[in-house]
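After the structure tokens below, expect a handful of questions from me.
The complex appears here minus one protein chain, its other protein chains still in place.
Labels for the chains are A and B, by order of writing; each one numbers its residues from 1.
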Amino acid sequence: MADAALSFSETSTKAVAAPRSRARRGAMRWVVLAILVVLLLLTLFPFLLALINAVKDGVDYSKGGPLSIPTRIDMGSLSSFWNTSDFSRKLLNSVIISVCVAVFGALLSLFNAYAIGIGKVRGSRVILVVLLLGIMVPQESIIYPLYYMAKATGLYDTQLAVIIIFAVLQSAFGTYLLSSVLGSFPREIIEAAEIDGATSWQILWSVIVPVLRPTLMVLGTFFFIWTWNEFLIPLVMLVSNNNQTVSVAMGLTRGQNLSDPTLQAAASLLGIAPTIVFFLIFQRTLTRGVAVGAVK
Amino acid sequence: MAAAQGTYATQRWGYYFYLIPGVLGFLLVVLIPQVSNFVLSFTTWKGVGLPRWVGMQNYQRLITDDQFWGSMIHTLLFIISMTIIPVIIGLVLAALLFDYIRDQWGEQVSSLFRAGFYLPQILPITTAGVLWGWILSPIGVVNIILKGIGLAPLAQNWVGDATWALPSVSFMIVWIQVGYCLVVFMSGLSRIDPSLYEAAELDGAGWWQRLTAITIPMLAPEIFVVVLTTLIAALKVFAPIFVLTAGGPDNATLVPSYLTYYHFFTTQRVGYAASIAVVQMALTVVLAIIFLRFQAQQQAKE
Partner (left out) sequence: MLKLSRLALAASLSTMLLAGVAHAQSKTFNIWWFEDPTSSENIAWTKALDEFKTKHPDVTVNFQLKTFQQLQASGSMILNSDQAPDVLEYNKGNATAGLVASQGLLTNLDDYVTKEGWDKILTPGDLTLSKYDDKGIYGSGHVFGISVYGEYVSCFYNVDMFEKAGLKVPTTIDEWVADMEAFKKQGVTPLALGAIDTSGQHLLASLAYTKADDTWIQNYQGLKAPLDGAPYLYAAQTLSDWVSKGYINKDSTGMKDPDAALLFTSGKAPMYVSGTWNLGNFASTIKDFKWSQFVIPTTKYSVGSTGNLWVVPKGSKNADLAAEWISLTLSPKYQTELANDGGVAIAADPATITNPVGKNAASVFKQIADKNGLGFYPDWPVPGYYDVLNQKDTGLFQGTLTPQQFVDQIKKVYDDAQSNQ
């Protein structure tokens, strides 16, 4: 397992493959493109629905339903949701929590993977499987114990509790991924550094991390997105409105007996926007991923 | 050499320190709660007050609970839509986008497609449920289109008919999952040496042959990671069912996680819910271990 080679390409820039140039064949490429465009549009159709309904006013919806084109653009739902949910606050909370989880989760994964993949401490295999339990845990089963623990330590209704919980849970995946990668890290480099008198800490930060940076960024991106959309644990752990996240705020659109569809659409639009922005920024890192430059 | 080995040995011991934060976190967030859950499964408890010991009663009830067995079967069915189909589609799309599209249309177009297909992943699941509800409702998009193009007899009660509910939810799940597989596979493709493909082409290998003989074996590590993680996610699946069908109609889409949520929070039979969670967890662990063994075997072969 530790040798599962999510490995580095040693042939540097050549392998960060430039598109192979080929004679541009006529009709075929258009056909394939057309098929893919149709698939893409079908994939994105639900988002279009969210957009139309977010700017539709209640009267239009009651008459025409979700598929009708709005007769006028009504920003009412959007602004109503923004204000009632104190959305800017929720956004801030979500960003804080997701960023912290991304960072701490990645760090935890790094440390674990370092010990397992490079240090190859005794019992690595077992430790890895045990840590992997973190992915397998159904969240509902740990909520009550976590609630009582949080209450006892005074962390109930704090963002710190949520950050710690998710950092640990996400790091299970991260440890698995990184330890595979590090497992096949060239031994000679480590040994060379050791001979030079470097401590494991120094090796970690000056040798391993620079090489691992793209993978760490992918990990961080995934963690950010996964944490952003979590709702069960934040729902239970974050009581005060001031601490809550965007996903919890979505609950505002579904009342005890009624749900407001245009409000839901508005809420969904506002809920996606930040992640789209984040995703567009970090899109690049998802390409580079695990393929990396020359090993010096 | 001896000196290096000596430092390595002492340093090796030092690596244990790096495990401290991870292990500590694991203890607090995973181990202790799981053990508590296990203990709770032998009690009757309402979530407040004191639990009452009842021994194996919850497990005995579990064995005769039709809902429980139904949920187990359904979760296995969801493996198809959460793992098998997305992985296959992801592979084909990744190969298509990475090779063909990048060649013929350039990096930008390829990236655009990838971003588009990944978008469902970043949607909060509650939102996805609302949107798909509009699409799959009897007066929703799908049926309107079917009726519009004259295929009215094909229009179904997608979410409300026991025959169609599970496939409908599965469809939404595939829509969500493909993006994850796609992104991981595409990032893996970028490390495959292109000269391998060129050599194969020169030998006369077609697109399909290149896919099966080169791409898939080289992507093995990514495939293993994706299959394992989506498999585990399939066994834990909760949110899509929660938002789309609430386990219905008449329990047709019930899964263990929904059942535990129901008993943890709605009926407040926490002890019973804990026992279901224990069984669910045990099943996941067993399947995961089997899979990891398989993976280790495959990689030992290389």
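The working rule: contacts are C-beta pairs under 8 Å (C-beta built on N, C-alpha and C of every residue); 3 or more make two chains touch, one makes a residue touch a chain.
Predicted model, so just to flag it, every value in this text is computed and none were measured.
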Identify the residue among A:70, A:251 or A:274 that touches the chain left out of the display. A:251
Residues from chain B at the interface with the omitted partner, ascending: 46-49, 133, 136-139, 157-162, 245-251, 262-263, 265-269
Interface with the undisplayed chain - residues on chain A: 58-59, 61-65, 80, 84, 147, 151, 156-157, 235-236, 239-241, 248-249, 251-252, 254-261
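Note that only the chains that are shown with their structure count from here on.
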Quick check: in the complex, which residue numbers of chain B touch chain A? 3-4, 7-8, 11-12, 14-19, 21-23, 25-26, 28-30, 32-34, 36-37, 40, 47, 96-97, 99-107, 109, 111, 113-128, 130-132, 134-135, 139-141, 144, 175, 183-184, 186-195, 197-198, 221-222, 224-225, 229, 232, 235-236, 238-239, 256-257, 260-261, 264-265, 270, 273-274, 277-278, 280-281, 284-285, 288-289, 292, 295-296, 299
Using the touch definition up top, name the residues of chain A that touch chain B in the complex. 1, 3-9, 11, 14-22, 24-25, 29, 32-33, 36, 39-40, 43-47, 49-50, 65-67, 107-109, 111-112, 114-116, 118-121, 127, 129-146, 149, 164-165, 167-169, 171-173, 175-177, 180, 191, 194-195, 199-200, 218, 225, 228-229, 231, 246-247, 250-251, 261, 264-265, 267-268, 271-272, 275-276, 279-280, 283, 286-291
